[in-house]
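For reference, the structure is listed below as structure tokens.
Excluded from the complex is one protein chain; the other protein chains are retained at their positions.
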Amino acid sequence: MKYMIKKILILIMTLLVISILTFVAFSILPGDAAMTKLGIQATPEKVEVMREELGLNKPVIIRYMDWLKGAIKGDFGGSYQYSNTSVASLISERMSATLLLAVISFVFIFISSIPLGLISAKYSGKWLDTVISQLMQITMAIPSFFLGIILTYIFGLVLKWFQPGRFISPAEDFVAAVKYLILPALAVALPKIAMVVKFLRNSILIETGKDYVRTAYSKGNNENSVLYRHVLKNALIPVITFAGMIIAEILAGSIVVEQVFSIPGLGRLLIMAISSRDYPVVQAMVTYITLIVIIVNFMVDMLYQLVDPRVKTV
Amino acid sequence: MKNKYNYSLISGICITGFIVLMTIIGNFWTPYDPNELNVTLKSTAPGMDHLMGTDNLGRDIFSRVMAGTGTTLYIALCTVFVGGFFGTIIGALTGYFGGWIDEIVMRINDIILSFPSILLALIFVSILGSGQFNIILSLGILFIPSFARIVRSEIIRLKNLDFIESAKVMGAGHLRIIFVHMMPNIVVSMLTTAAIGFNNAILAEASMSYLGIGVQPPDASLGRMISQSQAYLFNAPWFAIFPGIVIILTILGFNLMSEGLRRESM
Partner (left out) sequence: MEKELLEVKNLTVSFFDHQAPEKVLDQVSFVVNHGEIVGIVGESGSGKSMTSLSIMGLLSSHASISSGEILWEGTDLLSLKPEELRKLKGNEMSMIFQEPMTSLNPVIKIGSQVGEVLKIHTTMPGEMIKSKVLEALREVGLRDVNTLYDQYPHQLSGGMRQRVMIAMAMLNETKLLIADEPTTALDVTVQSQILDLLKKVHQQRQTSILFISHDLNVIKEICQKVIVMYEGKIVEAGEVMQVFNSPKHAYTRRLMTSLPKVTKEIITKTPILYIKDLNIFYTESNGRIGSKRHKKHIVKDLSLEVYEGEILGIVGESGSGKSTLAKTVVGLHSDYSGEIKIIKEKPSMVFQDPYSSLNPAKKVGWILEEPLKNGGIKDKSERRRLVEEMLSKVGLEFSLRNRYPRELSGGQRQRISIGCALINHNRFIIADEAVSALDVTIQSQILNLLVRLHSEYELTMMFISHDLNIVRSLCHRVIVMYEGEIVEELDGKPKHAYTQMLFDSMLH
């Protein structure tokens, strides 16, 4: 119990520190928010008035505290680019698309990498393993965005099974949204699948060389029982930590893939905000991303404690 | 079952060699000027004149690919050097001396590492602005934690081995122990990590260029070429395909080479 509480405290502190860092970083920057709002033509007096309005003349600490107070309630201020739109609403509009994409990607990764990893390890050295390993090797080298484009080309333009650019929000039509997201999810998932398969295969092979496997054989187990009853659990333990990293990577992957497939999600929002220097949006996105990463890491850590009896918890 | 020849290493060297050769030649000579517009020739298919075809503005894709690959490789190389240099120093010192500084640095490291690098790179770039130097800076700084972590864990592993204790008894000073006694044993891990970092840098740079936050025009960049090509995908697929294939080959070549090297050292 104490351990968990301590962990949670550290995580909250991390969140705060990161939000402070990004906030301060953005406030140091050139490229005034007021000017962005008013446009380049604005006179210096008008810019000053706007600055007062936006509260940009207050010291950084006060501005941060104001932001923090709002953030806790869910109010991240107003977007610089889209006047009269709150950052929070921008985010909530686009969350469902990204979320759905992430979930579908994760499902793809989960259902294919474990069987592939198992097969690859079981037939290690034989042609099946060689084929799988080579394919994985190549897939790992393909950037997600390029994969997205190729998939669009093959399935969209050549086979015409897919219409690029016609995304339907899940609120309107859930099934159609899922259908649209299959290709993007593949673009995100495939390189990750390759990584997990390779990792799992190595993990299994490493375990297979250990002494307790020899003992298992000496008791009369056949290959399958050794693999499933003894090796698999040990081999999956390191994969759990890897899984946490994968989830973070899915987030990153979706940023790029959303651009490829014109999906109105958080990734695209982030890109647009960065290019147009819409700092409140970027700040809020950073906070959200940090939160997600922290939560995922925490869950992975807890899962690890549960699964590995050698790790001591309180 | 070990093969007589290290296929990974050989194919890796061939592929990487080809790419590097292309880039080096591209530095001095390209079939056409990569930035030369020739509207009359726009979007021509690959043929004898233009091995990879032309883009929507009539520029020769092959020349642009040669130049763009150069940019990508240069950025990746610089990233690895920056990250490797500082990462080694940080990892070696914290691993060797330990203490509370080690704990804090490792904590920071872990936090940085738990974020996908592209995300952080984007944020860095949004703060610093785009452009080659800033990209190298961001990616380089982001590479430091992975390198530091590997170096640190190797140093810790070696620290307790008898030959290091023996060196201490025989009077070697700390710095001598780290750099003369320990380093040669770490080289292999460092190279492997460097190779991984190199590939990640290539992917990151390409992705960022694709998103428009990478190197700026008119510099050629593989990522941006692919981004520009999307609109013409149906009519001129070669515009997208060739730069993409080059990216894949570069990463693949390096992966194979580093795996081959690892097998050699076993």
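We just call them A and B in the order they show up, numbering each chain from 1.
We adopt the following convention: contacts are C-beta pairs under 8 Å (C-beta built on N, C-alpha and C of every residue); 3 or more make two chains touch, one makes a residue touch a chain.
As the structure is a computational prediction, the values presented were derived from the model and not from experiment.
Interface note for the absent chain: among B:Asp33, B:Asp49 or B:Glu165, the touching residue is B:Glu165. Residues touching the missing chain, restricted to chain B, are 1-2, 4, 98, 100, 103-104, 107, 161-163, 165-172, 181, 184-185, 187 (touch as defined at the top).
Mapped onto chain A, contacts with the missing chain fall at residues 210-212, 214-222, 225, 229-230, 233-234, 237, 307-310.
Here, only the chains that are shown with their structure count from here on.
Remark: chain A and chain B have CA centroids separated by 21 Å (rounded to whole angstrom).
Against chain A, in their complex, chain B makes its touches with residues 1, 111, 114-119, 122-123, 125-127, 199, 203, 206-207, 210-213, 223, 226, 229-230, 233-234, 237, 240-241, 244, 247-249, 251-252, 255-256.
The part of chain A that touches chain B in the complex is made up of residues 14, 18, 22, 25-26, 29, 125, 137-138, 140-146, 149-150, 152-153, 157, 244-245, 248-249, 251-252, 255-256, 259-260, 270-271, 274-275, 277, 282, 286, 289-290, 293-294, 297.
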